[in-house]
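Complex shown without one protein chain; remaining protein chains in place.
Entry: chain A
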């Protein structure tokens, strides 16, 4: 039996719904049947995952898997357009699946309410033809890459931050993999995520729609996939540029035989030594309840304060704090009435940001300014964890 006869037939409803695909000469009935026969795994149902999920379901991909263990939060709605106020608190996979089924009741939507780990990655990815990387962190991106290389699957990569977007198709069988470009993740202080550095809400829409386009091309075999090239999008200049990428003959991943590729979760390390101690949201809550003599310091940016703060926290944005510390270090004295004057040296200071990275850097700066590390505590995983715990 040839491939043509093994492709699934389209129902009358599908023939009507996909009419505008069927009249594309490059696509036609066979392209649509190939989409129906195809399967895609979306890792992440957030900013990038939402538009890819909606467009791939609408386009007629037969089976779509969603990997995400998060629930829908209000702060997601600025960019995660598959979710809405009516699905706040629901699993993201649940929320997205409902919208996808509304667009295409024939699609099989498989929900995997887990985070991708070194234990489950191979099993999950092996079940699909194409993988879309729409995660929001480096360790998962390396896991997706390594599992795809090991299994010989194409990985449609998208990344966004602030106004910048990146897109590529990593397929180690015919081009470079993610590790050929970036063998290791940056240290945490050089790797802000969207909750710290911000992201224009429309940006993942732009990149996610392009990821969906690449997935459709891979499944149908039309066009030229973005293998060996990276699209670099600058939303401020509205420029799209392409960079031709090199395959690394000594790549720590794709230069090895498949059997020798071992999945491991990249540990995000801090290049600078950690100073001070860590306090969990639960411990902080208990200390606040006990009315302990201490200061809680929010070093996020003023626009982040608008979304809520820990009650009673003093607010000094990290750039302002660091500028004050620099002037102390350079002039050798504390300016009268400067922000440091408000920070006591003889009691505990609990510092927090959104996820714990900037506050960790702020603590290092405070130690450089002469603060005793024994009095400095970093709120573990920051305001995100604090709020998540409050909601439970």
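Definition applied: contacts are C-beta pairs under 8 Å (C-beta built on N, C-alpha and C of every residue); 3 or more make two chains touch, one makes a residue touch a chain; residues count from 1.
Note that contacts and distances are computed from a predicted model.
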item	value
Among "Cytochrome bc1 complex cytochrome b subunit", "Molybdopterin synthase sulfur carrier subunit", "GDYXXLXY domain-containing protein" or "ABC transporter permease", UniProt-listed name of the chain not shown	"Molybdopterin synthase sulfur carrier subunit"
From A:245, A:261 or A:284, residue that would touch the chain that is not displayed	A:245
Residue among A:190, A:286 or A:323 touching the omitted chain	A:190
Residue of A:31, A:49 or A:205 in touch with the missing chain, whole complex considered	A:49
Full-complex contact with the absent chain, from A:141, A:217, A:300 or A:381	A:141
Interface with the undisplayed chain - residues on chain A	44, 46-49, 133-138, 141, 158-164, 166, 181-186, 190-194, 197, 199, 204, 230, 232, 234, 236-237, 241-246, 248
